[in-house]
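A protein chain is absent from this complex, but the other protein chains hold their places.
Chain lettering (A and B) follows the sequence in which the chains are written, and residue indices restart at 1 in each chain.
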Amino acid sequence: MSDVLHHHIKLPEGSIEKQTTTLNLGPTHPATHGVFQNIIELDGERIVSAEQTVGFIHRAFEKLAERRPLYQITTLTDRLNYCSSPINNMGWHLTCEKLLQVETPKRVDYLRVIIMELARITDHLICNSIVGVDAGAYTGFLYVMQWREHVYEIYEEVCGSRLTTNMGRIGGFERNFTNAAFQKLENFLKEFPAVWREFENLFKRNRIFMDRTKDTGAISAERALNYGFTGPNLRAAGVDYDVRIHTPYSSYQDFDFTVPVGTTGDNYDRWLVRGEEVWQSLSIIEQAYKKVQAFKGTEAEVYHADCPAYYLPEKKDVYTKMEALIYHFKIIMGETEIPKGEVYNAVEGANGELGFYLISDGGRSPYRLHFRRPCFIYYQAYSELTDNAMLSDAIITMSSLNLIAGELDA
Amino acid sequence: MGLNNEIIKQKLTEKFGDSVSNFEEQFGLLSFETPKEMNLKLLQFLYDDETLKFRFMTDLTAVHYPKELGRELAVVYHLHNFTDNVRLRYKVFTSIENTDVFTVSKLFSAANWMERETFDFFGINFVGHPNLKRVLNVDEMDYFPMRKEFPLEDQTRTDKDDEMFGRG
Partner (left out) sequence: MRPVRFNIHPKEAKLTDSIMVSEAPESYNGEGFMTTRFDRVIGLARKNSIWPLPFATSCCGIEFMATMGSHYDLARFGSERVGFSPRQCDLLMVMGTISKKMAPVLRQVYLQMAEPRWVIAVGACASSGGIFDTYSVLQGIDQVIPVDVYVPGCPPRPEAIIDGVMRIQDLVHNEGLRRRSSEKYQELMNSYGIE
């Protein structure tokens, strides 16, 4: 009987004796999460081992960056963590400013802080609501997504586009924030806290949600540090490392905020840490907004640093003044003097320490640009996080880690 | 007391003497290199030493310098000491003919995929790595795309006209 079977069906090695089921949690996920694959060996409902495959959206950013001049690389950085593009943009501009030794005025710093914290809020908003969706609660996500639209409107006022913002330039912003932008920001600051409180009330002490997320996907602080975790995932494990506090950039030292830290590093802690960070970000935005409003007169017109060698002059000056014309020509044609050197700069992205390692050889495009992407580094730990876990817990662990495929693969 | 670049330099030259060389400080970050055989020993020393305490691997990547013969590929490690808030950059150079470098994935689990990515892009063979396969590119790819001699674009594509892009 079995001879007949062997003639027509070729079974893989060891598949008859195997006690576990192989499940392909394939690259096509129910939207939201992005493309990565997990080949899981299941024993009933328990996971015995998991092997991850990434690279399904590898777009060769690092090689592309060697082709483009510094100011064109901003569009690439947008598409790293596309849920919070402005943070990537600002991080890149800060790296260039470090290399080019450009000092930005305080007003620019505060405006950057407002934008970065708004982006952080939107990213945590998506992550926490998606954890809810994976636990079965779609309403929270739909309700809170509406508020992303309000933030998109603010981005549109500043830079013109919604999602992949390409915001700002080396040295500041391309135009001053309009009154409309500030008004929309005020509306957001007035209305969003109530929304976030309502969203948190749905989940925070919800019996079902707590049962699903507590004690699943836990990681200890030592293992997390060894795996290179940063950001909310590390803070949930108990280590209070935040790039904004350790190496303050863009005048973060002028702001008063706390960094929420968890204890066990499980899914519930990660959810709570992100939720609390939204509150802290709201408070930072309010402080920054007050500081920006405090600038009066000509100081309120400052929106970029005074570095004509790297910042495109205004078009009307290009048509009338000689120096502006020369600078415009030099910047566009790539004749600016970019110093040689190596710089590593990190910002606190929504997922952790987003680092830019830039090696410049004096030419208009970098010699080598490497992105230190937090998602790529902490996704390695996924097999350890889901060791001997149930399949449904593994799904929630994956979404609570906030894996963004663009950042994973670059 | 605090740890600063002087103390790091001093401790390293005390322990390793002439093997550590090329101390540079760019934008406040100390960087140095050693011969490639010593990378694991040096990282272990940086990890264990009670003053240095570099217990976090921030980044691991490589750079290709085709003009420096015998030292074409550089593996660059970025380390971080959280308690004293000091960063460090450490490089090892290897030639393009023999690209064996010892793996550090037993010391830092973070280095596992970072070394796979470096292998995928530059072809550096990490000796002792548990699973050295390509991680981002297709498994069947037979060249190492980030090396300078290879082009960015896929040369077999027919719909984009290189002339129009100024690269014809």
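Here, contacts are C-beta pairs under 8 Å (C-beta built on N, C-alpha and C of every residue); 3 or more make two chains touch, one makes a residue touch a chain.
Owing to the predicted nature of the structure, the values given are computational and were not obtained by experimental measurement.
Here one chain is not drawn; of A:P27, A:P105 or A:G341, the residue touching it is A:P27. Counting over the whole complex, chain A has residues 26-32, 34-35, 55-60, 63-64, 75-76, 78-79, 82-83, 126, 142, 145-146, 148-149, 152-153, 162-164, 178-180, 183-184, 405-406, 409 touching the chain that is not drawn.
Contacts to the hidden chain, counted on chain B, fall at residues 136-138, 145, 150-154, 157, 159-160, 165.
Heads up, the rule we're going with is that only the chains that are shown with their structure count from here on.
Averaged C-alpha coordinates give centres for chain A and chain B that are 24 Å from one another.
Interface residues of chain B facing chain A in the complex, by the touch rule stated above, are 26-27, 29, 31, 55-59, 61, 63-64, 76, 78, 82, 85, 87, 89, 108-110, 112-114, 117, 121, 134-138, 145-146, 152.
Contact residues of chain A toward chain B in the complex are 54-55, 58, 60, 62-64, 66-67, 98-99, 223, 225-228, 239, 241, 246-247, 341-344, 346, 353, 355, 357, 359, 367-368, 370, 372, 376-377, 379-381, 409-410.
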